[in-house]
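For this view, one protein chain was removed and the others were kept in their places.
Chain IDs A, B and C follow the sequence of writing; residue 1 opens each chain.
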Amino acid sequence: MNELLRTLLFLPRQASTIAEEIDTLHYFVIIMTMGGALLVTLIGGYFLVRYRRTAVQKEPARRMPGTTPAIWLEVVVVVGLFGMFIAWWVIGFRQFMAIRIPPENALEIYVTGKQWMWKFAYPEGASSISTLYVPAGRPVKLVLTSRDVIHSFFVPDFRLKQDVLPGRLTTLWFEAKEPGRHDIFCTEYCGVSHSTMRGEVIALSPDEYERWLQGQSPGPAVAGPVDLRPSSVTEYAPPEPVSMVRQGERAAAEHGCLRCHTLDGTPHLGPTFAGLYGTMVPLEAGGNVKVDEAYITESMMDPLARIHAGYQRIMPSYLGQIRPAETSAIIELVKSLRDVRPKPGASEPWGTVTVPELREEGQ
Amino acid sequence: MSAQRLVEQFESLEKQDHAARLAMWMFLGSETLLFGALFAVYAYYRGMYPDEFVQALHHNSVALGTTNTVVLITSSFTVALGVHFIRENKARLTAGLFVVSTLFGAVFLVVKGIEYAHHIHENALPSGMYTFIDKPPAGVVLGYTLYWFMTALHGLHVIAGMIMLAVVAVLCLKGRYGAHRNVAVENVGLYWHLVDVVWIFLWPLFYLTD
Amino acid sequence: MISAHVTTPKLVVSWLALLVLTFLSFGTSRLGLGEAELVIALAISVVKTLVVLFIFMHLVEQRFANRLIVILTFLFIVLLVTLTVADPLTRKTFPPRPDPAASPYP
């Protein structure tokens, strides 16, 4: 029954734990809706035929001008309908709350939407673009924010959607039932390439997910479903880093630097790394400082000592958290970006979200 | 005279006057909702940033704001008196009172102008131009932008009301209105009272913030 | 149609009442009552508005239709403000959320 209705109504697969429950309400509501509309139309049509003028003229007994239906009938119909609507609301609201409140033990993944791609940052420091890797059979909580305009994160197979707002964090949680691949659409109009802002959720078995996190599984062994996949930007886990710069990128991602600092010059919570090295930056306490190896190291170990003017005092200290090799790798990374031109406005922080849990996340 | 001013689609003068009055009230209701949207914006941001918002607005001069409140209330009073006297056919008195109200309106604008000049001097300006506090926390700039926008919009209404009052005062002197013909006078009065009512709410929201 | 007349003494009394209310409002704002202050100030504003509406604007002597417009205007503004402001005010409190990441505002 479920499969039949699902196919008839053109609904996608039920890949999350809550999808089937929602679909049951969906079937009920749609059948009542369609049935109600047909019933009203049929009754109307029947009256149109029965009381048509030619028939009434032949058989005047049919004509009953000014008859009104019994009041009890009206009351029953109205109260009945109202009861039904309220029942929909009660069930719908309960399900809605279930969708909205993530379980305590959920795995947290940070999602950033920007024109026109999705970026995912995992707690262990890995990150990916357009493809979200999640373990199946475990609740996953997405913490979403946007760099520019409003986007909306929609996975039809999960029956879930959440708008992604600039300057705010919103959440969405789901539990994929089994390994598989599912479309991500952006459903809030966000500009010229809105319709290509697609991605993919790849649910892996817990073991595979662990292996992917450690970068040992470049191509996850998940068989795609038969339907055609969207032509999305898909980037699997990066291969083992070789150069210092690549090592720096990896370290920056692992330690959560990239959650506040960007590499491409886009404004974000912290100063972008692009074009930063070698410039003079203003300090909050007044004066300027040249961005060199010393200042970068100091900023990592004691960030609040001499903070870049205009940025919030939110960066945690990495003293003792980060290995010396990684420190120098990150400095190499910043150096390598000295010729990347920051985008206009990049010297200003963007948005006002502070991320209080950053301290724990950075470890 | 009264028969002439009945336009053809109405049955009686009474209905015609009622129509004009009702239309004015509806226009005022509509106008109030225009400000209502801004009050909603104010409430929303004040709910989000209770402290920063209030801190920013605390900078406004309570003395000047209160002066303006008294000025507007008094002008409203003189307008109400004017409307009262036109019903007793004292058109010259009404004209005089309306001129006085217009002058009160001008005083209000001058005080407002002094305040604005002060703000401009301090760079307490709306949105991106706000540099009164360095790196203002979230909500402060919003508060100031709203302050500027709402008071400026109210100021525009004051100017519109002053023009109407002045025109009606002149027409009163010319003997256009009297005991039997005063709906226009009354409607202009209603408009001025609306301007007053809006300020009655703006004043505690933007000045009495501790 | 006209049930109650607005007379000159009534206008003067209303004006004085408005001035008194203004200073009352000003006075309470100096007391430092915190949150309650806004509520008191707005309540006084509503009273002042009623005085202006009924006496200065002659609402006492007008038809029900005109009063209905005023009632609807107030109703819709109150509605717009409450239902809108309920959104940011309940974001953190309903349901109570232990974890800070779910709260949109720090």
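One rule holds for everything that comes next: contacts are C-beta pairs under 8 Å (C-beta built on N, C-alpha and C of every residue); 3 or more make two chains touch, one makes a residue touch a chain.
FYI, contacts and distances are computed from a predicted model.
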item: Protein name, per the UniProt record, of whichever chain is missing from view ("Protocatechuate 3,4-dioxygenase", "Cytochrome c oxidase subunit I", "Multicomponent Na+:H+ antiporter subunit C" or "Ion-translocating oxidoreductase complex subunit C"); value: "Cytochrome c oxidase subunit I"
item: Visible chains that the absent chain touches, using the contact criterion stated earlier; value: A, B, C
item: Options A:T17, A:T187 or A:S205, residue touching the unrepresented chain; value: A:T187
item: Listed residues A:T112, A:S152, A:T272 or A:S299, member touching the removed chain; value: A:S152
item: Residue of A:L160, A:A176, A:L269 or A:I296 in touch with the missing chain, whole complex considered; value: A:L160
item: Identified contact with the non-displayed chain, of A:R168, A:R250 or A:K335; value: A:R168
item: Those residues of chain A which, in the complete complex, touch the missing chain; value: 9-12, 22, 25-26, 29-30, 32-34, 36-38, 40-41, 43-45, 47-48, 51-54, 56-57, 62-69, 74, 77-78, 81-82, 85-86, 88-89, 91-100, 148-150, 152, 154, 156-157, 159-163, 165-168, 170, 183, 185-196, 227-228, 230, 348, 350-352
item: Residues belonging to chain C that touch the chain removed from view; value: 65, 72-73, 76, 79-80, 83-84, 86-91, 93-95, 104
item: Interface residues of chain B (partner: the chain not displayed); value: 8-11, 15-16, 18-19, 22-23, 26-27, 29-34, 36-38, 40-41, 44-45, 48-49, 52, 126-128, 136-142, 145-146, 149
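Going forward, only the chains that are shown with their structure count from here on.
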item: For chain A paired with chain C, centre-to-centre distance based on mean C-alpha positions, whole Å; value: 41
item: Gap in Å, rounded to a whole number, between the CA centres of chain B and chain A; value: 47
item: Chain B and chain C, separation of their C-alpha mean positions in angstrom; value: 16
item: Touching two or more other chains - residue numbers and ranges from chain A; value: none
item: Complex interface listing, chain B residues touching chain C; value: 14, 18, 21-22, 25-26, 28-29, 32-33, 36-37, 39-40, 43-44, 47-48, 62, 66, 69-70, 73-74, 76-77, 79-81, 83-84, 186, 189-190, 193, 196-197, 200-201, 203-204, 208-210
item: Contact footprint of chain B on chain C as seen in their complex; value: 1, 6-8, 11-12, 14-15, 18-19, 22, 25-26, 29-30, 32, 37-38, 41-42, 44-45, 48-49, 52-53, 55-58, 62-63, 65-66, 69-70, 72-73, 76-77, 80-81, 84-85, 87-89, 105
